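I'd like to ask some things about the structure below.
For this view, one protein chain was removed and the others were kept in their places.
Up next is chain A:
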């Protein structure tokens, strides 16, 4: 009985505290504008989640240091931080909490299923959501008015990935004729694979085999790679996250199949700056078609350097996307001169970001579904300790090595 009383008291106490916390923010004026950030800050994806949160934080600091939002009398931005824990329901409640705390817009969330839920909250609350990373096509197929995505979706990544491979191999004088595809199970791997396959086969490239693996309890890729290689493809294509992609690269290195290249599409490992060091010999010359920060852009170099100094870790592409998302919101605040969610939403829908921080073909503009019309993938390659941009030439920081076993 005593226990029960204690629990009840504690619960009542914490409720009262929460209520106080909520009400103290109610009087906030326009000289502080809150942007809500929802990312996985704990759990298996905490690493990349923290990078993205830090990226958003740096963007807020940079804009404030630059004088804030001029159209709103130099109003300063603040970042409300939400931890999705990598779970869709937690992400949803965090988004709700941030909106309740007064966030005028949201950025997030890295995972497609979490983003699906957060987009629904944004729509219901009529608060714009700028998606930094989340690949699933279906998020924007709901007819939502308040969700916008900067990165390419799964279909365009699969399609562009196939296209780039074909063009690049032709340019290298060894056109690809057949591939085997290894991908992680689930919406992410499947949708990228489906788009790749459709485009590749439309252009006369055979997809000989599709090998899938589970996202959990995957600690050895030897069997999968061997199965993929058993049909003698020209190229093995891989879609997955960091740990599993590392295993795939290691297995390819151990088995030494007779292929022209290991080629990642929307791969979460092959263009990560930690990958060359972690994979060692297994990583050499691995190719990866993915959206990427603009390595040839001086401003990006400056931002990434300051990020490294402030947070002591390299700013990966996902983090640059979070930075970019905050900037899109800031520009919309500037253009609308209002924190009214409706006007903010309209400003984002009409926005044109001429100098994107990503290696994109054109300005960031959103179509009627909220998808960035000029989002593209480019091809990267691990050369020595570095991830170089190699294709197309406009973004190239180094020449491509193809076939990779030369």
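What we mean here is this: a contact is a pair of C-beta atoms (placed from the backbone, for glycine too) under 8 Å apart; a residue touches a chain by one contact, two chains touch by 3 or more; residues count from 1.
Everything below uses one rule, namely that contacts and distances are computed from a predicted model.
Enquirer: Pick from "Glutaconate CoA-transferase subunit B", "Branched-chain amino acid transport system permease protein", "NrfD/PsrC family molybdoenzyme membrane anchor subunit" or "RNA polymerase subunit sigma-70" the UniProt protein name of the chain that isn't shown here.
Expert: Per the UniProt record, the undisplayed chain of the complex is "Branched-chain amino acid transport system permease protein".
Enquirer: Touching the hidden chain in the complete assembly: which of A:71, A:214 or A:301 does that?
Expert: A:214
Enquirer: Which of these touches the unseen chain: A:43, A:74 or A:100?
Expert: Residue touching the absent chain, from the options given: A:43.
Enquirer: Tell me which residue among A:88, A:198 or A:274 touches the hidden chain in the full complex.
Expert: A:274
Enquirer: Considering the whole complex, which of A:139, A:246, A:287 or A:377 touches the chain not shown?
Expert: Of these options, the touching residue for the absent chain is A:246.
Enquirer: In the full complex, which residues of chain A touch the absent chain?
Expert: Where chain A meets the chain not shown: residues 42-51, 185, 211-214, 216-217, 219-220, 222-224, 226-227, 230, 242-243, 246-247, 250, 254-255, 274, 277-278, 280-281, 313.
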